[in-house]
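In this view, the complex is presented without one of its protein chains, the others remaining in place.
Letters A and B name the chains as they come in the text, with residue numbers starting at 1 for each one.
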Amino acid sequence: MTRSPFRHLMDTSELTKEEIRRILERAHFWEEHQASGLAPFTGRFAANLFFEPSTRTRFSFEVAEKRLGMQVVNFTPDVSSSTKGESLFDTVKTLVSIGVEVAVIRLTDEQELLFLIKQNPGCAIINAGAGSFAHPSQSLLDLYTLVKHFGDLTGKRVAVIGDIAHSRVVRSNLWTLKQFGAEMIVSGPEEMRDPEVERIAPYVSFEEALRTADVVMLLRVQLERHQGKLFSSREEYHRRYGLSAERLKIMKPEAIIMHPAPVNRGVEIADELVEHPRSKIFEQMKNGVWIRMAILERALGEW
Amino acid sequence: MTRSPFRHLMDTSELTKEEIRRILERAHFWEEHQASGLAPFTGRFAANLFFEPSTRTRFSFEVAEKRLGMQVVNFTPDVSSSTKGESLFDTVKTLVSIGVEVAVIRLTDEQELLFLIKQNPGCAIINAGAGSFAHPSQSLLDLYTLVKHFGDLTGKRVAVIGDIAHSRVVRSNLWTLKQFGAEMIVSGPEEMRDPEVERIAPYVSFEEALRTADVVMLLRVQLERHQGKLFSSREEYHRRYGLSAERLKIMKPEAIIMHPAPVNRGVEIADELVEHPRSKIFEQMKNGVWIRMAILERALGEW
Partner (left out) sequence: MTRSPFRHLMDTSELTKEEIRRILERAHFWEEHQASGLAPFTGRFAANLFFEPSTRTRFSFEVAEKRLGMQVVNFTPDVSSSTKGESLFDTVKTLVSIGVEVAVIRLTDEQELLFLIKQNPGCAIINAGAGSFAHPSQSLLDLYTLVKHFGDLTGKRVAVIGDIAHSRVVRSNLWTLKQFGAEMIVSGPEEMRDPEVERIAPYVSFEEALRTADVVMLLRVQLERHQGKLFSSREEYHRRYGLSAERLKIMKPEAIIMHPAPVNRGVEIADELVEHPRSKIFEQMKNGVWIRMAILERALGEW
């Protein structure tokens, strides 16, 4: 059996519109066949290397791998030789030597991941969210959620609210949403603005964002980073930039709520809105599994 | 395929005698068919969330899940978003979103677990031992071990010895053993007595307990909690309340020894008695796998 070459995924900007469409189609296939027992990659090995904590992304990839029939090894920094100072390349090359074909990696420093890909350790590398740089699987599951809800995205306005400057989600979404005809705007605290993002997605007032958007996408606030500096408290952030029942009323009647999660309940969004009928937050997580199955198929060159 | 509703398990007191009998029957079925390769839940997902350390309970559930064919994700606090302050509900709801159907949870605070069940995250919740409140799977495996050994339990006297006040095992056993006609008594240090328990299980002297019981069930002493306060040393506890070869002699000739483990050898029980022919300690662990397979079947509504 000859195998197609591996395909890395560092960011969505590497993907053509055609490739993205293919990923959405395959995600749809897996969603439709979720009870089929199809497991095309039985006996093949994936490794998850998370150097930053994560619940949803890590387990979502693990479930996607196992649904495809793969065997999974989970690398956590503390139980491994990384305490012996081994380089990322040597760690991944080791995993490749013992049979791993795809490595799903979350790192703080995206440069390290780009360098790893350049060194070519011999397996597919999937970026599971690098620092504030990119988060391709999150962006693709956002897109899938939107396309499932709206069908055609042409002219739909997506407002991203919050810490734009530190968000890996917003960067990855700029590319994918634009490709599918959606328009992006941003809002949030002055101190969290990002001039580079605003060249593509204009900054508007929070009120204008709420009033005009078809999708209100709230970003997690890194409270531990900002508290006592930008904001005196959780409550203050919520009062100024959080989505409340009150503010929901000024949103367009058919507009939906999204959030990459984990949510700070009562900060970015009022507790009672997280599971509101117009919130797609847990739907996004569900879709994440199908999208990641599609990403893994692409990574292994098996379309 | 329509699926039956999930069934949580917070404590044995929720179970009717009929349900307990059913669990024992299914445990027996799995013990009988352990080499059959039967794996009815292939492709379905379980999650284990242990917020307190555990060897036997955690691995016993993991083995039970895998024997049933399930895929398993193991959540440990340090590798997950819990460091980002996410609530238990949101963590479990996330796992449900990515496909988990049953969550096995060990927590210190049983109120948190009761609250989670009330919030209804969308999967079956199994209590794997909450604080000093309840430990239903341990209680059911004790019962299974007793029924296998004695057949009918009517009139059998079970003496539980040790830290009654802090034991989750004793509370869960009060219900299950009484249901099957056994009589319970307790003994141990004055400072570890529990008036609530004694309303059902009378307190007797250690000597009377040993002399009259059909089952001597020793509880683990939390040495780290009591040492230097109630007892000057391990040896002192053993001298006063430990089962020694000497004390074994005053037990009824057919009486058996049990312990929920992990054992403090030389404290609750003399080293050489742990694997004594009359000790069922490792037999209890063995039975734990069959009981947990039955609990998982019930949880998933598949009887």
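One rule holds for everything that comes next: a contact is a pair of C-beta atoms (placed from the backbone, for glycine too) under 8 Å apart; a residue touches a chain by one contact, two chains touch by 3 or more.
Just so it is clear, the structure is predicted and the values come from calculations on it, not from any experiment.
Chemist: Just to verify: which one of A:86, A:191 or A:272 makes contact with the chain not shown?
Modeler: In the complete complex, the chain left out is touched by residue A:86.
Chemist: Of B:58, B:93, B:156 or B:298, which residue touches the hidden chain?
Modeler: Within the whole complex, the residue contacting the unshown chain is B:58.
Chemist: Out of B:115, B:282 or B:303, which touches the unshown chain?
Modeler: Final answer for the missing-chain contact: B:282.
Chemist: Against the chain that's been left off, what residues of subunit B make contact? List them.
Modeler: Given the touch definition above, subunit B has residues 35, 37, 39, 50, 53-56, 58-60, 62-63, 66-67, 76, 78, 223, 261-265, 282-283, 285-286, 288-289 touching the missing chain.
Chemist: What is the set of subunit A residues that contact the non-displayed chain in the whole complex?
Modeler: Against the left-out chain, subunit A lists 1, 42-43, 45, 47, 71, 73, 75, 78-87, 90-91, 93-95, 97-99.
We take it that only the chains that are shown with their structure count from here on.
Chemist: Nearest 5 degrees is plenty: how much rotation brings the CA atoms of subunit A onto those of subunit B?
Modeler: 120
Chemist: Report the inter-centroid distance (CA atoms only) between subunit A and subunit B in whole Å.
Modeler: From the centre of subunit A to the centre of subunit B is 40 Å.
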